[in-house]
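A single protein chain has been removed from this complex, and every other one stays in its place.
Chain lettering (A and B) follows the sequence in which the chains are written, and residue indices restart at 1 in each chain.
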Amino acid sequence: MIPAQKAFLSGNEAVAAGVRLARPHVIAAYPITPQTTVIERLAEMVEDDSLKAEYLHVESEHSALSACIGASAVGARTFTATSSQGLLYMAECLHYASGGRFPVVMMNANRSLALPWNIYGDQRDSLSLLDCGWIQVYAEDAQESLDLIIHGYAIAEDPHVLTPFMINLDGFLITHTYELVNLPTQEDVDVFLPPFRTVNKMDLDHPMSLAFTAGPAYNQSFKQLQHQAMMSASKVIFETEERFGQLFGRHYPGLIETIHCDDAEFILVTLGSVAGTVRPVVEKLRSLGERVGLVRIRYMRPFPDTEISTALAGAKSVGVLEKDISFGYEGTVFTNVNSALMRAKVLPPRLLNFVGGLGGKDISATDIERLFLRLKSPDDGETVAFI
Amino acid sequence: MEKQLHLSDKKISIRDLGDREYFYGHKACPGCGGSLALRLALKVLGERSYAVVPAGCMSAVGFIFPQMAFSCNAIISTFPGTASMLSGVAAGARALGIKDFHAVGFAGDGGTADIGLQALSGAIDRHDKIMYICYDNEAYMNTGVQKSSLTPIGARTTTSPAGKRLKGAVTHKKPMFEIVAAHGIDYAATASVGYPLDYLRKLEYASKVDGTSYIHVFAPCPVGWGHDTSDTISVAKNAVDCGLWFLAEFSDGKFTLNHKPGKFTSAENYLLGQSRFRHLGEEDVKDILAERDSRWSRILSEWSL
Partner (left out) sequence: MNYPVRQKSFKQPKVLADYPVGTAFPAGHLVETNASWRSHRPVIDAAKCTNCRICRLLCPDGVIHNSTPQGLEIDYDYCKGCGICAKECRQKAIRMENEGV
């Protein structure tokens, strides 16, 4: 392994660095806060020729993903990035890419959805599109963001998967904060990530019809195959992380990460960057003798149901902390976690949904301590609590 | 013999088109003008084509698993995304080092002038090396004949019915040819399946343009327009001969009128020969003729002949 460099990068800049290393053929993206610096860095890299890609200045997000699908349909590796309103604008194309089995990789800057208008980070945008057939992973920091880009292409393009891949970074909290990042070398990434090869493409030597119609007799079978491919992605994710760890020295823990869950009574389940705030609180409470734990969900699709039910099996009180709400019921992560617990017939005596951070509302270490206190306190009858 | 002028000096005849068919076994209605337009385009462009076809008649009839009517590479795009998918196809092929190919789109009038206009505008603005063909059957035919912005004034559609109060569509056709020309597009042309040799010539010319080209081909729909399936070609020719459609090109900032009819044939016969116009009264036809005449006086004074 060639010694790698280090650089002081924002989450967005780390994503751009990862994209350059992945050697995409076509980049098509439309600017939206807080994604903009990703595509600005990529434009600079194309300008100085350090990234040899076709860069399309598309006139909308729908066109961005549409163009990526077109490029993927001739066998090209593609990248796009967006956020909130833009993600929703391309919603039709998300289903199109996943149903067409085009392994597009996209970075989404998690941002609140209008109305009201708000440019700050919450997770309502991607979580409202959990059913669209994309693999969804949530990064905690800039290093993981860069690494997930490289993982993303390897997983998405695997012939058993062929499913588009969405990497979520909390808006501003990760996209615009800086940290020291290890940069893999191009040589190492070229070894890890071979060129994109697929049969699912238009080919001048073997003409194909793509993105066709399938009527009632056939349609469900195509959808079932798509579902199976997403389910089989779990195995590919583990194998990819294994390979990545061996080559680059950073070992990722799979679909979820668990901290002190083995003997924890009170566990918080989180998604995205807030885990960074929870970790030191867990250590502090542990040092005071409190049996607390943290589950950081990384992949929301495919959903790590067995991993989660195993991690939560011994807990007395579980709080699912998420930055979204499905209006009229509960948070989407909470729904998914509960479903996993039910399937495994694991039912902690108490399950709470903490909805917070909407529109970029700050969540502090003190707030986290209060949540653990609440998990320890008697049941007050509330299941969904806005914090 | 009316005066004819073309940017291309290369005439294409049926004998120049090879024996291969690239759009065959499709489920379009008998006598469909759009399917003829698509079939002829692919015969000119040949096997190294990537066809992008949005939701609409041509995609609905050409890609019904397991019946694939396209013999060249083809893909259905989202309804708004024909031009952006075309840009992606062209960029992807270029990045992969693929040479000597055509990225060609076939969208209907709705998919071009309404829902697809934004993406088309973007592609023209980028001068992406693509061909965009709009087959204009003057309504959303695939979904059952609803009004589009290219439905001509007075035409009955299911969403612009003709009754006691309103007489069909109440607005004029959006001037798509002039709109793409105003972008400064590298090449644009209007055509008609009623003048097939003119259309073939423009297809061949467009295929060589190093940039974005747009061909707007008038394609009658027997079902939606209410005429006999065997009359598609003559209806398409009459539209040009009576002045309600025109054959022109745009390139290098200049408009060129290809075909100036000596004397217009009867527009009334053209209109009343289709059941979608049969409700029109004398005054309505007069209004249509007045609009036609004012358009032609502008064309004749501003465009070169």
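What to note about this one:
Keep in mind that, in the parts below, a contact is a pair of C-beta atoms (placed from the backbone, for glycine too) under 8 Å apart; a residue touches a chain by one contact, two chains touch by 3 or more.
It should be emphasised that the depicted structure is a prediction, and the values quoted were computed from it without experimental measurement.
Within the whole complex, the absent chain has one touching residue among B:M68, B:A206 or B:L247, and that is B:M68. Within the whole complex, the absent chain has one touching residue among A:G100, A:G171 or A:G272, and that is A:G100. The missing chain, though absent from the display, is touched by one residue of A:A214, A:V346 or A:A385; that residue is A:A214. Taking the complete complex into account, residues 14-15, 17-21, 23-33, 35-36, 39-40, 65-74, 193, 196, 222, 228-234 of chain B touch the chain not shown. Interface residues of chain A with the unshown chain, by the touch rule above, are 99-102, 159, 162, 199-201, 206-212, 214, 218, 221-222, 224-225, 228.
By our rule, only the chains that are shown with their structure count from here on.
Mean C-alpha position of chain A lies 43 Å from that of chain B.
Across the complex, chain B meets chain A through its residues 47-48, 50, 52, 59-60, 62-65, 68, 70-78, 80-81, 83-89, 91-96, 98, 101, 118-119, 121-122, 125-126, 128. Chain A meets chain B in the complex at residues 25-26, 28, 53-54, 56-60, 62-64, 66-76, 78, 92-93, 96, 202-204, 207-215, 218.
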